[in-house]
Structures are given as C-alpha cells and as structure tokens.
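Right, I'll just put the structure down here and ask away after.
Every protein chain except one is present and positioned as in the full complex.
Chain naming follows the written order as A, B and C, and within any one chain the residues start at number 1.
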Amino acid sequence: MSNNPFPLSSEDLMRAYRTMRTIRDFEERLHVEFAKGDIPGFVHLYAGEEACATGIMMHLTDIDRIASTHRGHGHCIAKGVDVHEMMAEIYGKATGSCRGKGGSMHIADLSKGMMGANGILGAGAPLICGAALASRFRGDRGVGITFFGDGAANQGTVLESMNLAAAWNLPVIFVVENNGYAESTSVEYATAVDSYVDRASGFGMPGVTVDGMDFFAVHEAAGEMIARARDGGGPALLECNVARFFGHFEGDAQTYKAKGENDYNRENRDCLKIFRDRVCDAGAATRHDFALIDLEVASLIDAAVISAKNAALPQARELLTDVYVAY
Amino acid sequence: MSNNPFPLSSEDLMRAYRTMRTIRDFEERLHVEFAKGDIPGFVHLYAGEEACATGIMMHLTDIDRIASTHRGHGHCIAKGVDVHEMMAEIYGKATGSCRGKGGSMHIADLSKGMMGANGILGAGAPLICGAALASRFRGDRGVGITFFGDGAANQGTVLESMNLAAAWNLPVIFVVENNGYAESTSVEYATAVDSYVDRASGFGMPGVTVDGMDFFAVHEAAGEMIARARDGGGPALLECNVARFFGHFEGDAQTYKAKGENDYNRENRDCLKIFRDRVCDAGAATRHDFALIDLEVASLIDAAVISAKNAALPQARELLTDVYVAY
Amino acid sequence: MTRKISFKTAINEALDLEMTRDPSVIMLGEDIVGGCGAPGEADAWGGVLGVTKGLYAKHGNRLLDTPLSESAYIGAAIGAAACGMRPVAELMFIDFVGVCFDQIFNQAAKFRYMFGGKARTPVVIRTMVGAGFRAAAQHSQMLTPLFTQLPGLKVICPSNAYDAKGLLIQAIRDDDPVIFCEHKNLYSAECDVPAESYTIPFGEANVVREGKDVTIVSYGLTVHRALDAATTLAQKDRIEADVIDLRTLSPIDWDTVLESVEKTGRLVVVDEANPRCSIATDVAAYVAQHAFGALKAAPQMVTAPHTPVPFSPSLEDLYIPTADAVVAAVGKTIARAKAA
Partner (left out) sequence: MTRKISFKTAINEALDLEMTRDPSVIMLGEDIVGGCGAPGEADAWGGVLGVTKGLYAKHGNRLLDTPLSESAYIGAAIGAAACGMRPVAELMFIDFVGVCFDQIFNQAAKFRYMFGGKARTPVVIRTMVGAGFRAAAQHSQMLTPLFTQLPGLKVICPSNAYDAKGLLIQAIRDDDPVIFCEHKNLYSAECDVPAESYTIPFGEANVVREGKDVTIVSYGLTVHRALDAATTLAQKDRIEADVIDLRTLSPIDWDTVLESVEKTGRLVVVDEANPRCSIATDVAAYVAQHAFGALKAAPQMVTAPHTPVPFSPSLEDLYIPTADAVVAAVGKTIARAKAA
C-alpha cells in the first residue's frame, strides 16, 4: 500500500493488530468463562495493555527472550505461544502448554523464547539477565526483555538486576507496565516519584516513558532500545503507561478505582481503537481489513475454548513426573 | 575558646576527636592482636573511615537508632557502645557486649540505639526503617541511620528500603560508605554510575556526596539531613567517599589495590590528621590538647585488651540460653 | 458469648481485639487496607482475601499498606519489634518468603541469641499456606518444615477458627518472632468461637478425638482428613484413633504425642508438606527415638509427594494427603502389628 506513513509494512501493521486483537479477545473471553466458574485458580487479565506487549514483541524473534509476570497472557501471545495450548493450560488440561501443571501464572514456551509467566513479582528480571548473558556467550545477538508492573518495580530483585545488567552491559530491556495499581494499591501511594524512569540514570542506563496505549509510541521507543542493546549498547528502561480494563484478578470488585475509570479508559484509551483509527485515517488499511481479522480471531478464540473444554485432564501418574530430568 | 570558627563547641570538637581516635586505636590494636592469632573469626577493620561514623553520630542521642555492617566497630564506638565490652566480645568472652555469643560481626547495644553490626549485607536497611517507624508511632522524634558499603549498596534489600522510606516519608538516612572496594571488587566494576547519589532522586529523596575523610564535611551534610528528617522532611542519601587503611578482613593480602595506595591514603587522607591540623591551625585547640586525648585513648584500649584477654569464656550452659524469651 | 464464625472472621477478630487492647500493635502488609491513596474506597480490599477488612475503619493508620517490597516491610516490622512495637506483618503467601527470608531467619530469629539475650523481637508474620486453591506451584506450598527447622522462630498452624483466634492473640502477646500459618482452604470453615478475648498457649497440642488403637498426628488442614479417616476406621473396622492436632509446630508438644503413642503403640503422621525433612519425619523420628519400646508397628508417614504443587485440579486433588491415604497408613500399622 503506497499510502503507508508508518514505520511498519502493511503486513506488519495487520500482524500487530491481529496480535492485539487476539490478546483482547482471549482475555475478554476468559472474563466471561471465569464468571461461569469453569476456570480454576487465579486469572489476571491483560486486556487494555495489548499495545505494550505487541509494540515490543514486533521487534523480536525466537532467539530473543522474554520473562513475563503473573499477568502474562498478552506477553505469551505476542511472543508466539500457541493460543490453543495456552487456553488448554488455563483450563488445567493435559493438552496445555505445560500439560496442565502450570496454569495461567506459569505458561512458558522456551522454544519461542518465552521464559515463563511468573507467580513471584520481579522474579523474571534476574532470569532475563541470565538469558542475555547466554546470548552474549553464544554470540547470537539475542536480547532479553523483562516485564514487570508498577508494583513489582519496587522488588529488590528488579532493582538489583538493573544494576547487574548495567555493570555487565547486558542486552536487556526493563519494561515497567505502569497501570497505576498493584492489586488495589496505587502507584502514587507506593512510591515517591512521578516516573520509574527516574531510576534509570541511577543504575547507568537510559530510560524513556511512553503512552503504552499507543502502539506506535511503544514500537518506536522499544525499537531504538532493542537495536541499541543488540549492538552491544547495553540495557535500558522503558516505562509504558497503560490501563488495565479489568480488576487485578477475576473476582476483584475494583472498589479502589475512581467511578467511571474503566469506562473512560475503554472509551478513550483503547489501544485497538486508537490503532485502527490511525491506520484507517492514514489510509494504510480499511475498516473492512480490520473486520476480517476480528472475525478470524473470534473464531480462533472460540475454537480454543471449545477444544480446551473438551480436552482431557492430566492423568494421575503425571503428578509425579517432570520434577527432575533424572533422580 | 573564642577563636573557634567551627560549628561545634570546643568540647564537642574534642569529643569528636576522642571518638575518632578511639576507633583508630581500637582497630590498629586489633590488627596487631589478630596477627598474634588470639582473636577468633573474621575481623573487618574500620580504620580510615572514622570521620564518617563520627561526623554523623555527633548529631544523635540514644533515642536515635543506627544499623551497622560487618565493618561495625567504628559505628559502635561512635554510638557509645562500651569499648571494654566490645573488645571482650571480639575475644569471645563472657563479659562481651553479647556475652561472647555474637562476635565482631554482631555487636549490638539496643539501649544505646545501636541495632547491631550485621553479617548480611544490606540487612540493616529494612530494620532501620522499622526503627524509624516505631519512632514515628511513639512520636519521640528519633531518626534512623543505616550504613552500608559501596558493595552492599547493590543489595535489593537496601534499594527496596529506600523506596519504602520515601513512600512512607520515614526519618531515615541512608549512608553509603564508599571505600572503593567490596572485598577485592572495585566499585567501578560493580556499577555503571559514578556516584550512588545518582540513585536518590529515583526513589524520591535528596542525596549528597561528601569527602568522608573530612569530619566537617560529613558533619555538616549529615546535620542538615538529620534535622530535616527529624522535622518530618523524610529520608535522604548520604554518600561518604572514604578509604579503608587495612584489607577487607584481617588476613587479606590486598593485591587488588594499587601499589602504594594505602600509604598514600594514610599520608594524605587521614581523617585524624586532617581534623587535628584544621582545628589547631584555627587555634581552636592545641597539639597538646590532642596529645592528651591520644594518651587517654591509648590507655583505654590497653586496658580493654588486657581485661578482654583475662576475662572468662562463656560457660557451657550458655550454649542453650537466649534463643527465645520463652519456649 | 459464643457464635459460629469462620476462620477468617476469627483472625480478623483477634487482630481487632489486640489492636484495641495494645497501642503498640500495628499491622503492615500488601493491600491489608487496600486502595490507600487511590480515588476509590480506602478500605477496599482488607487483604487479598478480605481477612483484614474493616480494621482500617477502626484503627486507621496503625494499618499500613506497603509497597511490593517484602524484604523492606517485613524487615521494617522486625526492626520496629526490636524497638518496642508489636507489629503483625502479613506475608500474603508463604511462597513469597524467598524474597525476604533473610530478614526472618538471620535477623528476627537470631537477634536474641547473637546479642547475648539483650533483644526482644515480638513480631508476628501472618501468612497463607497450603494447597487446594488451584493456585499452582508458587502459591500453594506448605513450607512449615523450613521454619520449624530454624531455631529462634515459633511456628503456628491452626486447624480451626477457635484455635486460630486464641493462638493469634497469644502470638501477638508473645515476645518472640512467630510465623503464623493460615491455611487458605480453612478460611471459610466455621466453628464455635467466643466473642471475647482468650489465648491458647504455645506448645499444647489438642487431642481432637480419643481412641486406643492408633495415634494420628497432624496439623492444619490435614487434621480434618485425619478426623475423616478416624471416622471411617471406627465405622468400618472398629479401630479407634487418637487424633492429635499439634496446633503449634515450634514449640511442639512432645508429651501429648508420646503419651498417646505409649497408649496406642501405633503412629501415623499426616503432613501436607513434602516428605523430606518434614514435620512428618520430625514426629516419626522423635517418637522412634523416645517411645521405641511402646511402638508395636512401624510408624507411618502420609505426606504430599516430593513434587511441586500441580495446577490442574485432577492432579492437585491427589497432592494433599487424603483421608483414604490415612486409612491405608493406619491399616499398615495394624497389619504389621498383627503380622509381627
């Protein structure tokens, strides 16, 4: 398409949209299914924050590694983890990414460079330093991205890792997904700074804050950081200001939010709408193009839910396997 | 004395000197006694860094609390812990500050607001936040000071505590004693920043770097921070650039240091000499005044060593006591 | 006045009573108030499962929400305790101990000893333990053995609302660091609980069922599995079990355990922890050493397997020791005794 003013090809634009749409539908659907009582355990939805995962992951291949959080579905999908397997995992089925043993908080696919959602805040930061170190020893030019929330940003593990990455000049991008809340506690309460980017220079790395609801802003900032890290320029900190459309986990009454906050965000800060409008307005794609993707994704998610529901639970003997490679 | 241009009374000047001299002699003597093989365990000497502990502690009373490090003798002495009991503790005697159970790395005296040397790097930072919190609940205007080295500054515990103190606006001063080395590893290797003060703003607190070999510089900077914290102005970070005159611990061959580094420091950066010269030059005291203190301190340390050596070891039944208040 | 209330409410009541009684009691934890400083309701959460709900309304800023920095705020609770406060810190899940373990085991636990008896650290760390919540490997562990191993700590794990209230009040008044383990799958279990304040001393086990044939020792959730097993055994095989609820793991009430084994000659220990170096081995070994002469058969241990906690309900349901497994273990002690 000749009238494409964006730094992505039209295929990549549509790929980005498809990723964001897949995340959104995956999460919206989980919200519905969870309410029915079919889904076991804690489920933390990423809906609203899609542009962040997607804008970053568009720069990565399987050689690059990410470490995710308890709110990991979006990162997984954007990194290429199979949606059917993810859904089955969340239902605790034998066909899941982790054969039902991990659940929502532990989806991983090392073959895709996805080193795991994580139930422990901040735990991914050291791990990704290790992944980046491995890349350096192998000379494969891989970079590592570690995601954490505005709450987890205050874990010592994350802060230590920033220093380690800077001291060793590791190709690591630290991504704070600042959605304003850690469970019910606001970021204003939990810190005395306006922006986490203020911390970057104290560890010796550059930092940038972007509107995380704007795919293009994330994509651009992440692109520069990733390219720099890949070329040996060292780590960086990227703060994405985002909004989560749902509660902390499914079941959260969200009484700590301002009245109308969710509605406002859905109306004015929806990364999918913003993306679609900008691309259509620029004439780089049509509303019809988007609608087609919406349909495709809807049926993908439908199929994933149906097959997850129909899949078998793990068998009893699975309880004892996979603790060690050999014991 | 009318010709006293310093912000301390002449008694306080002499008190400061006496403290520094006591620390110096205590440490120099331990160095000698350790070499004889009489002193058990690890001993980390503070010699060289006296101005830092002393310049800060001059602002404190027993209501204020400090948390110290593995290199804690100087902090203890400056906070008023009994020198005889300290020496006995280091010899592992029943008359020691901890009745011989703690040793050099665990000297404490809660009645003096000294919450313990610590064998775990960075561990004092959360504890002092708690002390400051207790002061706030009691309304006693006490402040807390936590000391840590340039190495321990990279412990997550310390970094988390900075955020906690800032978020809660606690009266805590974070003091980095930057002596350039963590064991044999240089601060340049371990971080990518020139100064730890660069981290303060990222947590939302002011920070200042001073020449930690200059008592007056430390005293002034600490005084402002402590007064501000006492009045509810919140935490601050103070970096004191210092030099340790001995090895990391007794027995360290110090091959990682530059040739002549220790000699240079002893010659040009000795806080005791600098202090004495400035005070004498200003005419606020005479060399004779200082010499008298030197003599007094020398005999204090002598007496402490003799009584420590002669003191009894803890008795066997002590092994099992003091684990719980009641069990 | 005694009413039926839940374990969760009993905990809340204990905290409320002690905060009212003693101004040095403060509380720290993640979202224990919830929404402090946010535009919405201030007392929004009252803890991740609502256990501390309502306390902020009554006790105001003596409850502190914390940044997500367990080392810092658990350590601050410990430091405040060493300075005369009686803080109750909440470690949301015991599984998170890995990010703040040092403050607990090298600081709080050792102050008194290292400082030659000159320190007191009356801190309580309330924390959720146990499986059965579909919360997977990092939110479901029964790490009681790790804390019981460590000198200087006290470890409590109640099995019902009555004990929870009395033991928590005791824990808050206790002068040593206490790890107070609340099984999340017991939170809604109700029983009769007095409205007033009362304490249950540490180191006193509870004989929750009397019998002469076999001693079953447990704590926390699995006490109920043990009781179910005892009912089955009585009904089906006329085997009468003494069921002992340890209640406090450190200190532990060896006398009650030994007395029971002296009577029954048979021991089954039921522990939701993993098998190695567990509470199960602790009890079995102690009994083997100190009541060997009384034992008519090999002591049996029923524990979780040597695996992390699986997510899938089909696997997790096999993870926690079942009443059937307890029945089978009792069967072994009887069969062997007969065979011998």
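Just so it is clear, a residue touches a chain if its C-beta (ideal position, glycine included) is under 8 Å from a C-beta of that chain, and two chains touch if they have at least 3 such contacts.
From a predicted model like this one, the values you see are computed outputs, not experimental measurements.
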item: Touch partners, limited to displayed chains, of the chain removed from view; value: A, B, C
item: Omitted-chain contact residue, chosen from C:52, C:138 or C:185; value: C:138
item: Given A:68, A:163, A:191 or A:241, the one touching the chain that is not displayed; value: A:163
item: Contacting the left-out chain in the complete assembly, out of C:18, C:31 or C:95; value: C:95
item: Hidden-chain contact residue, picked from the options C:57, C:195 or C:285; value: C:285
item: In subunit A, positions touching the absent partner; value: 65, 67, 96-102, 106, 108-111, 115-116, 118-120, 123, 125-131, 133-135, 137-138, 156-157, 160-161, 163-164, 167-168, 321-327
item: Touch residues of subunit B, complete complex, unshown partner; value: 40-42, 92-94, 98, 100-103, 105-106, 118-122, 151-152, 154-157, 181-186, 188-191, 253-259, 261, 313-316, 318-320, 323
item: Chain not shown, touching residues in subunit C; value: 71, 95-106, 109-110, 113-114, 136-138, 145-146, 148-152, 250, 252, 273-274, 276-290, 292-293, 295, 297-301, 305-308, 310-311, 336, 340
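The rule is simple: only the chains that are shown with their structure count from here on.
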item: Distance between the centres, which are taken as Cα means, of subunit B and subunit A, whole angstrom; value: 45
item: Where subunit B touches two or more other chains at once, by residue number; value: 156-157, 160, 163-164, 167
item: Residues of subunit C touching at least two other chains; value: 66-67, 69, 71-72
